[in-house]
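In what follows, a structure is listed as structure tokens, so that the remarks can point back to it.
Shown here: the complex without one of its protein chains, the others still in place.
Presenting chain A:
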Amino acid sequence: MTTTLLYDGSLNGLLTTIFIIYDHKIKSPIISKASKTQKNLFDGMEVITTDIDKAKRVWNRFESLCNYRDSHQVYCAFLSEINGIENTIYEYIKSTFQKQKTPSGDFTNPSVLKIAQAAKMVGREKHRMEAFVRFHLIDEKTYYANIEPDFNVLPLITKHFKNRYADQNWVIYDLSRNYGISYDQNIVQEVYIDFKTPKGQRGILNTTATSNKNNIELTTGFQEKENNYRDLWNQYFQSTNIKSRKNLKLHVQHVPKRYWKYLSEKL
């Protein structure tokens, strides 16, 4: 019989769950997010309460057995939020504990291959977001961008934007996961915004907010100067295209349509 273990969706939650599996000697567990699971009458079901200490014990041991590249790969795979990735991560960590070293590079092992592939997908999305974020100056000094990435990549892109835009205030907001990161030229913080407009209707221009927890005031509309720069960028995008080499298939492959609504040049 399988046991379904429900965790809160955080990495610490997953690691706590793995701790509990060892602690309670649970055979054939199915790890799943509490928010995503429906009640199953026949199997056992257990809700896991996240415990930072337990999570740390699992992670520290795991990290001590592998190099940074391997543990980062597992972290990236976790951020993919792919269905069933929790069990793959569990298999991977279990195998690491058993053999006292990571199975990294054993691509004939399905869970190793899956972790590598998931991490690759997340890495690609991270890179895309570094490219596709389009900042708009929404007041005198704050640059704001909406994104809707396929995976939860905000934790991965923080460092890149912090290093690059060290002298400006910026906010990048993940609309599909409803949280953002904000930088005040000093530190990067997580922020939440209560939007006036419903989810489907927020384009790049629609950044109006009523109230928010971390004191970021978002004002309506743009200054005229801002529209000018957007316009100049669109002009540049048009002028740099070579018509006799038109290749729309390649274009869409590199700039998939799902990202267009936040790219000012594609609107």
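Note that contacts are C-beta pairs under 8 Å (C-beta built on N, C-alpha and C of every residue); 3 or more make two chains touch, one makes a residue touch a chain; residues count from 1.
FYI, contacts and distances are computed from a predicted model.
Note on the omitted subunit: UniProt lists it as "Radical SAM protein", one of the names in "Malonate decarboxylase acyl carrier protein", "Aldehyde dehydrogenase", "Radical SAM protein" or "Amino acid ABC transporter permease".
When the missing chain is restored to the complex, the residue among A:A55, A:V133 or A:L154 that touches it is A:V133. Within chain A, the residues in touch with the undisplayed chain are 103-109, 113, 127, 130-137, 143, 145, 160, 163-168, 185, 228-229, 231-233, 235-251, 253-255, 263, 265-266.
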